[in-house]
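Structure first, then comments.
Here the complex is missing a single protein chain, while all its other protein chains stay put.
Letters A, B, C, D and E mark the chains in the order given here, with residues in each chain numbered from 1 onward.
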Amino acid sequence: MFHHSAKLQYPVKVDKPNPEFAMLLQQAIGGIEGEIRVAMQYFFQAMGARGDDRIRDLLMSTATEELSHIEMLGHAVALNLEGAPVSYQEATAKDPIMNAILGGANPRHLLSSGLSAMPVNSNGVPFDMSHIYATGNVAADMLANVTAEASGRVLASRLYNWTDDHGMKDFLSFLIARDTYHQQQWLAVIEELGGLGANLPIPNSTPEDHEAMQHSYYYLNTLLDKEAPKGRWGEGPSFDGRSQFSVRNQPAPEGQEATLGMAKEKSGAQKDQIDPSK
Amino acid sequence: MFHHSAKLQYPVKVDKPNPEFAMLLQQAIGGIEGEIRVAMQYFFQAMGARGDDRIRDLLMSTATEELSHIEMLGHAVALNLEGAPVSYQEATAKDPIMNAILGGANPRHLLSSGLSAMPVNSNGVPFDMSHIYATGNVAADMLANVTAEASGRVLASRLYNWTDDHGMKDFLSFLIARDTYHQQQWLAVIEELGGLGANLPIPNSTPEDHEAMQHSYYYLNTLLDKEAPKGRWGEGPSFDGRSQFSVRNQPAPEGQEATLGMAKEKSGAQKDQIDPSK
Amino acid sequence: MFHHSAKLQYPVKVDKPNPEFAMLLQQAIGGIEGEIRVAMQYFFQAMGARGDDRIRDLLMSTATEELSHIEMLGHAVALNLEGAPVSYQEATAKDPIMNAILGGANPRHLLSSGLSAMPVNSNGVPFDMSHIYATGNVAADMLANVTAEASGRVLASRLYNWTDDHGMKDFLSFLIARDTYHQQQWLAVIEELGGLGANLPIPNSTPEDHEAMQHSYYYLNTLLDKEAPKGRWGEGPSFDGRSQFSVRNQPAPEGQEATLGMAKEKSGAQKDQIDPSK
Amino acid sequence: MFHHSAKLQYPVKVDKPNPEFAMLLQQAIGGIEGEIRVAMQYFFQAMGARGDDRIRDLLMSTATEELSHIEMLGHAVALNLEGAPVSYQEATAKDPIMNAILGGANPRHLLSSGLSAMPVNSNGVPFDMSHIYATGNVAADMLANVTAEASGRVLASRLYNWTDDHGMKDFLSFLIARDTYHQQQWLAVIEELGGLGANLPIPNSTPEDHEAMQHSYYYLNTLLDKEAPKGRWGEGPSFDGRSQFSVRNQPAPEGQEATLGMAKEKSGAQKDQIDPSK
Amino acid sequence: MFHHSAKLQYPVKVDKPNPEFAMLLQQAIGGIEGEIRVAMQYFFQAMGARGDDRIRDLLMSTATEELSHIEMLGHAVALNLEGAPVSYQEATAKDPIMNAILGGANPRHLLSSGLSAMPVNSNGVPFDMSHIYATGNVAADMLANVTAEASGRVLASRLYNWTDDHGMKDFLSFLIARDTYHQQQWLAVIEELGGLGANLPIPNSTPEDHEAMQHSYYYLNTLLDKEAPKGRWGEGPSFDGRSQFSVRNQPAPEGQEATLGMAKEKSGAQKDQIDPSK
Partner (left out) sequence: MFHHSAKLQYPVKVDKPNPEFAMLLQQAIGGIEGEIRVAMQYFFQAMGARGDDRIRDLLMSTATEELSHIEMLGHAVALNLEGAPVSYQEATAKDPIMNAILGGANPRHLLSSGLSAMPVNSNGVPFDMSHIYATGNVAADMLANVTAEASGRVLASRLYNWTDDHGMKDFLSFLIARDTYHQQQWLAVIEELGGLGANLPIPNSTPEDHEAMQHSYYYLNTLLDKEAPKGRWGEGPSFDGRSQFSVRNQPAPEGQEATLGMAKEKSGAQKDQIDPSK
């Protein structure tokens, strides 16, 4: 069950409202690298967590923290939209801001939300819940989580670089810090599960006889005009300890030509495609 | 530039066509764990790859292999749909198949595609290209790729468990094997980049003074009725070697209450919300 | 800032797991009538709330409760999926359940989520955040909220009618009750704002000279073969006290024919469409 | 059956074409507050209307009027795009318009539609028919319709405030007027059904024993650091006449901890998650 | 401006309600081959039509007819859902229908729409307005329209084959007939424009010096293991009368290797990717 404090997790200040930056901040709310995504991803992983209950608790607890991050970002967007023009008279009086609203800002902050945050990215595209990755496999999910925190920290760093507002820089430095920790946190779960090697290949519960293992350890170089690049992927022991890496250059097809023959009658094809005996 | 052989990468045989399994296989084509996703993800990462050119070549070469996997799966779907009923007379004559088509199968295999594969998942939801994750940060992208191959191998294993068709089991064992390797391949890139530790936190190019580091290494336990679960995430050195992990239980908010005051005139709010002086 | 208790808001029990009902319950999680929608709608409305701070607190507090409803539903889905078959051998051994999984159940509960809840509706379509309605106008938002709770209670009632599981009926009777209250709660906000009449037309801050009021109070009957249906919409005083309702039958157009003339050169049209002088 | 007059419902004039305003107007066509939405919502509600046939006629007749609104807006967009530059030479010759097209305008008006309207919102996001709300419950649907007209009039008022084009202001004042009436019209239906009170809780056909009524009339204050805001939602008789409102502050969970135990074999989980006996 | 008759364009009867067929019919409403698509496509093309006004009138008039087709299909879906079970008791009493609802039918017909039509396809995926193709180029649009009517008639024929309900067969034979005519109608427009040859290549207003015409008339056979298939595409005069077709087998790349070099500082890349001088 969830509870709420009326105060924010961390102070959010905007020194000088900027509707353009409001538009950019939306990426951190409703972008695929954003906070709705991690909040919901950890929440759904928690609700489906089977096995070690500590991991379920970690997931739910961190989902809860990420909800607090959405809340702070939503406040930051609204503060950046304070003072944006809402009428033509006002806008033409201060040209640069008009350009901001119409040019570099999200028109729906004016037209749809009444100068507040929306669950969309910086292009105004709504967040789509298909981005909640939760497989029921703990190792796959932990990697998905490290990935999400990595792209989240990349985004927060890019936003930090873009703004020169001290309030926003302070707030973003907090988000960068938490993304640092959450990368570590999910890697720590993998360590608790025995380390990455012990969990490979994912899922490690697939029996070996379900796998055509002669195809499991070579790099397939499909490039016709270059040799395979040299590197660890083509030589040395595999990370799961089961084999050695090798390389296949310019591989030839091993399968058949994929023809389907004629279509069935009554299948809606053209007459020329149909075999009446079918 | 791309080229094509008319033959498939690996033989695809179906012993007994099964329209229900055709529907399930769609997840491996147009699902978020599927082959369109990895083909396009590696392709777009390759087109944006900056830095070591070997990694660009790996990405493009593997994107090309994944296109060949889509091709095999598309053939597998069409073969499973051979012989499905297309008219009422036919269907009522053989009840179990009618139930299959209408109940356990995708009706659009009959109505829209003329008994062949579509770029949709097993619910019939079309693949959406927002799932192509390509950040321009090589470490974030490699983790996204290991994640994609992990969920792909989970899916292929589940499909293997579900079918009892020998042709399909053989084909899926090949996909399972390639997913094994591709997990290893992207981890090998991280090793070539100095190992995961050297790449943390991602992005490792963010200056430390952009980060509120006092918030970078503690686990925040937002659960009110339980202590933080004990584990590596709460103690010991951080994986990037910069600090030690710790725990904060039941944290209190540090920020302000997030109030916005009154709305602007002409902003489309109700009269009660508006401060006429604003 | 959000917090969490590990215990659920209300007990969730399933007497007899039923993968078909798991699929139906998804509508209450990721459907447009579902709990993600109301949780996020109230959350975003709260973050943009201007004016009376009590309403902001109501919105945030209720958003928090709705998150707890998602959590209970997610648990209910997972409990209903306990024991679902994951392999062919198992499935063919108990035919009715196999039919359930392949026919009346969501295949992604098997293939994608590992037998747990997903943020999708009962067709497997992911929830899309464009359904979060938050306009910055408190009256429009309160009506949107009553509407959401009305369709939510319709859904919960239909689910109640469908199942005969005592645990599920008990849980749904709780959701039905909370939907009853939340309808009342948002209507109570309108009463606090002076009642619906005082808030019409929404937005009530639009000056009358922005409105062609001669067109504001007639019912336009565009039906060619029937008179306008008789009722309150065509007679009596308007609810905002500004005018009387009337009816216009089979109205004629008042505007011009909408022709655009020729296309511009270099606009990508066909030669026949282009006026070279333009 | 539908019919058409070549003339518009109301005159649409543009004094000075403005590609930026064309982009903003798209919100009224393809936005969730726009005319495609109401036209299609009333159309689908009409096709599913059961009960009083007068309501079906109202719905279909008004759907027809809203189609005429789309038509006028589509013409308004095309007129605003007249004279927009389509080539670099032309654009650089008149800088401000080039900035308009590239900065504050929708590039697809140039690239995709050949300077005419599209079924998208002001961010260029296509309208998605999931926004057609039609539940089969007349009270829920009428509230959805008042809501849609409320957000529609908020939008039209914001557009009116933004433009200084006399033609556009005249046209928008007509849309504002019709939105006024349509709010009233759907409220009049509720009055004909006995008034809002008689229709609560929606659906009013749910038997009381399907509802845990001890949970139907209290406000749940999930805020930890504030008392519940005082207001009508927490005291006085309920609007359906069945009970009295009350308040529960800082509620404790009543349910169990939501643990799922171990995963099944062959479910695609990691070994550590699996209970081999399951 | 639009008008409406309360009667349908053509009689719609259902002899024996069938919820499974209701689900299939949804493809003709909200599928990409369906009637919402053509109605809206012709409507938007009409609103943007520049050039010959007769074509605008054709487009708007036919858009209007297609709206009437949606209306008939919506009625057909509702009639097919009459008598579907809405409660468990009812369903278990007549097993085959319960299987229909849960297995071969759309659960949202029960849960969301109250047994009536929705703007979704046969998988329950909502129609998305990005499928409205309207380019401002009359030849491209006419081809898009023939295409839409072709796939529409394929769909109607498949539905006809599937059902054995006399009412439905009669209704579908009407839709098949109108799709026949509309294919012809849009081809007749091309004939009025001088025939297909005169309109090639589309757009025929592109100056020849904007085109690398040495690449305009050869078939590129990218297959490595087969010669180009022989046919009209590889020999004979081009259909626009400008050249002769030819074939290039197994073409070699003409461009450069696509490398991007190092990333910029502060671009969010990993250190290894960054050139500090950039």
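The criterion applied here is as follows: a contact is a pair of C-beta atoms (placed from the backbone, for glycine too) under 8 Å apart; a residue touches a chain by one contact, two chains touch by 3 or more.
Since the model is a prediction, treat every value here as computed from it, not as a measurement.
Undergrad: Would you mind listing the shown chains in contact with the chain that isn't displayed?
TA: Those shown chains that the absent chain touches are A, B, C, D, E.
Undergrad: Where the complex has a chain not shown, which of E:Thr64, E:Asn106 or E:Ser122 is the residue touching it?
TA: E:Thr64
Undergrad: Give the residue, chosen from D:Asn123, D:Asn161, D:Gln184 or D:Ser267, that touches the chain omitted from the document.
TA: Of all options in D:Asn123, D:Asn161, D:Gln184 or D:Ser267, contact with the hidden chain holds for D:Asn123.
Undergrad: Quick one: say which of B:Met23, B:Ile55, B:Ile132 or B:Ala228 touches the chain that got left out.
TA: Among B:Met23, B:Ile55, B:Ile132 or B:Ala228, only B:Ile132 touches the chain that is not shown.
Undergrad: Determine and list the chain E residues touching the chain excluded from the picture.
TA: Looking at chain E, the ones touching the missing chain are residues 3, 5-12, 32-33, 53-55, 57-58, 60-62, 64-65, 68, 71-72, 75, 78-79, 82, 86-87, 114-116, 125, 128, 130-131, 133, 135-137, 139-140, 143-144, 146-147, 149-151, 153-154, 157, 160, 169-170, 172-174, 176-181, 183-185, 187-189, 191-192, 196, 200-203, 205-206, 210-224, 226, 228-233, 238-240, 245, 251-258, 260, 263-264, 266-269.
Undergrad: Spell out, residue by residue, where the missing chain touches chain C.
TA: These residues of chain C touch the chain that is not shown: 154-155, 157-158, 161, 225, 253, 266-268.
Undergrad: Give me the chain D residues in contact with the hidden chain, please.
TA: Output for chain D: 1-7, 47-53, 56, 86-89, 91-92, 99, 102-104, 106-108, 110-112, 114, 120, 123-126, 135-139, 193-194, 199, 202-205.
Heads up, the rule we're going with is that only the chains that are shown with their structure count from here on.
Undergrad: Taking each chain's centre as the mean of its C-alpha atoms, give the chain farthest from chain B.
TA: Taking each chain's C-alpha mean as its centre, the farthest from chain B is D.
Undergrad: Calculate how many whole Å lie between the centre of chain A and the centre of chain B, each centre taken as the average of the chain's C-alpha atoms.
TA: The separation of the two C-alpha centroids amounts to 9 Å.
Undergrad: If you average the CA atoms of chain C and of chain E, how far apart do the two points sit, in angstrom?
TA: 28
Undergrad: Residues of chain A touching 2+ other chains?
TA: 1-9, 47-48, 50, 53, 57, 60-61, 64-65, 68, 71, 75, 78, 86-87, 112, 114-116, 120, 125-126, 128, 130, 135-137, 139, 154, 157, 202-203, 205, 253, 266-268
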